[in-house]
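Have a look at the structure that comes next, please.
What you see is the complex with one protein chain gone and the rest in place.
To keep things simple, chains are lettered A and B as they appear, and every chain counts its residues starting from 1.
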Amino acid sequence: MSELRFEDVTVRYGKHTAVDGVSLTVPDGAVIGLVGESGSGKSTLARAAVGLAPLAGGRITLDGAPIPTRGRRPLQMVFQDPYSSLDPRMTIGATIAEAMPRGVDRRAGVAHLLEQVHLDPSTARSLPSRLSGGQRQRVALARALAADPRVIIADEITSALDVSVQGAVLNLVRELAGLSMLFISHNLAVVRYVASHVAVMRHGRLVEHGPTAQVLAAPGHDYTRELLAAVPGRRSKP
Amino acid sequence: MSATLTLRPLPTASPWVGFGVRRVGRLIVSLWVLVTASFAMIHLIPGDPVRGALGPTAPAELVEARREALGLNDPLVQQYLNYLKGLFTGDLGTSLTSRLPVSDVVAQRLPATLMLAVLAFVLAVLIAVPLGVAMGVLTRRGHGRRTEVAFTTTSTIVATVPDFLIGVALVYLFGIRFALFPIAGNDTPASYVLPVFSLAIGPAAILSRIVRVEMAAVLEADFVRTARAKRLPARTVYLGHALPNAVTGALTLGGLLLSAMVAGTVLVENVFAWPGLGSTIVQSILAKDYPVVQAIVLVYGVGVLVTNLVVDVILAVLDPRSTIREG
Partner (left out) sequence: MRWLRVARSPLGLTATVLMVTLLALAAIGPLVWGSDADVVDTDQILAPPSAEHWAGTDNLGRDILLRVLVAARLSIVLALLATVLAVVTGALLGAAPFLLGKRSGRIVTAGVNIAVAFPGILLALFFAVVFGVGATGAVLAIGLAGAPSFARLTQTLVAEVEARDYVAAARTVGVGRFRILLRHVLPNIAEPLVVNATIGAGGALLSFAGLSFLGLGVQPPAYDWGRLLFDGIGTLYVNAAAALAPGAAVVLAGLAFNFFGESVAKGLGVPADARLRPLVRKKRVSTPGSDPDVVLDVRDLEVTLAGPAGPVRPVRGVTFQVRRGEAVGIVGESGSGKSMTALAVTKLIADHGQVDAARLEFLGDDLLGPRTAQQRRTLGTKLAMVFQDPMTAFNPTRRIGAQLAEVATHHQRLTRRDAMTRAVDRLGAVQIPDPTSRARLYPHEFSGGMRQRAMIGMGLMNAPALIVADEPTTALDVTVQQQVLDLLATIREQDGAALMLISHDVAVIGDVCDRVLVMYAGRIVEELPTGVKPLHPYTRALMDAVPDMATDLSLPLATIPGRPIDPADVPPGCAYAARCPLADDHCRTVDPPLAEHGTGHRVACWHAGEELP
């Protein structure tokens, strides 16, 4: 069982409170969608979970224990920008292998992971510059999986991608069912597609939280209603 | 609809207050570091500086008396406090060689150096900005590939030749081959021509390159496209929209260059026997006259800090965003 729990988490940058007393649970095997606009604190919450942002209050636990901050972390993160998340001078194989625990067959492991994210195993020998944005994002997912994580945090992983390759990454996220995941996005339609539960953040606070179908059908907070009303495509598709 | 607008409150406190506090704070810290370094300089010298200055044949009593007079026998903390006190009261100590108060030496030599530096500043900026802007426009994307190569090559060559060598070449050409200008001292206005040129020409070359690169970059910026979309005449686009931004970018990078000119006077003064601080510090270093060296290093350092401050203030006036940036 792998349950990620945020308890009354607060993150401050100087005087600015980026995350303000957020409590949220990612249950075992569930995908929780976290939505909000830029500056709402959703990405900061994610970075706090993997130790990239300092906590000013509250605690983050995994199965009741604090998350180790040294060595291999049981929480892995996939980032937004596919052009910044892979070392341009490291082959895809080395990038994935770096994340794998010691003592496993790295070559076979890399090949297996690449197949799992629907990339040709021969990709292991190429440098990131040969790959498209969508392919890079799949490598980033493979790297996260290589660390054998208990929870994956996906931070806006499709927002920098071209629309024609977005679908493949979203399908992959759905194929990983069974893994706990915090899926952050500003796009409600994307969250609706991958997440069983949805949490809405605004100005550093959690304003609404519940099963996706329920929140989208009957939003309880004014801000959620406003977000829903702003989703384009109300009229019709061309 | 207006209820949901993401409004930012109108700024109440001026950003200048924060900028001023941060900038002055940094100046004070830098000054303290400078003063401490100039104090420490004499103590970092291996061996006894007084023995070094007076030579191995000087009698031990004389060395001891001189050490006592300089306060070198006091505890270090006491010496440091005395040094600070002296600075606040304008007492910079006494020259080991001429026995004159160091403050008199500085006061006598400073104006010539200041004049040289300021004139060279002005000349460098007057050359660099128009040249850089013109080159930036002529070599903007898709234009003047050959002009660009010619300009960058020439400016690299000019910038590589150090100021004192330019000085030597100018002395040879205009002082010896064609005796057009005086080559030593600062007695007549004509005697400024060669030293000011030698000091200004290298920085002018570098600065004009920076201005060109900035100008070319600014011409690619989105807001220049906006200005074009407004169908403003080319002159307004270049001078009204691009130039202020190019100059701020160039100053950010080129500010250090201007303060380097303060110190550049040291070499140029030695070429032209200019009666300023630069020739004095070299003579004093060779004569091991440490109180004078200490004081002049301090004066140069202050000159550098003041130049940097002026550059930052100009930047803040030109570009309102820089008052918010980390000072």
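The rule we apply is simple: a contact is a pair of C-beta atoms (placed from the backbone, for glycine too) under 8 Å apart; a residue touches a chain by one contact, two chains touch by 3 or more.
This structure is a prediction, so every number in the text was calculated from the model and none was measured.
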Query = Which of B:Ala120, B:Leu267 or B:Ala295 touches the chain that is not shown?
reply = B:Leu267
Task = Taking the full complex into account, find the residue in B:Val35, B:Leu54, B:Leu110 or B:Leu232 that is in contact with the omitted chain.
result = B:Leu232
Remark   = Among the options B:Thr94, B:Thr113, B:Ser198 or B:Asn245, the absent chain makes contact with B:Asn245
Note = Omitted-chain footprint on subunit B covers residues 1-2, 4-8, 10-11, 29-30, 33-34, 37, 41, 44-46, 140-143, 145, 149, 153, 156-157, 160-162, 164-165, 168-169, 171-172, 176, 221-223, 225-233, 236, 240-241, 244-245, 248, 256, 259-260, 262-264, 266-267, 270-271, 281-282, 285-286, 290, 293, 297, 300-301, 304-305, 308, 318-321, 324
Ask   = For subunit A, which residues touch the unseen chain?
value = 37-38, 50-52, 70-73, 75-77, 79-81, 84-90, 95, 98-99, 132, 134-135, 140, 143, 146-147, 162-168, 170-171, 174, 186-190, 192-193, 216, 226-227, 229-238
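Here is the rule we use: only the chains that are shown with their structure count from here on.
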Key: Distance from subunit B to subunit A - Cα centre to Cα centre, in angstrom   = 50
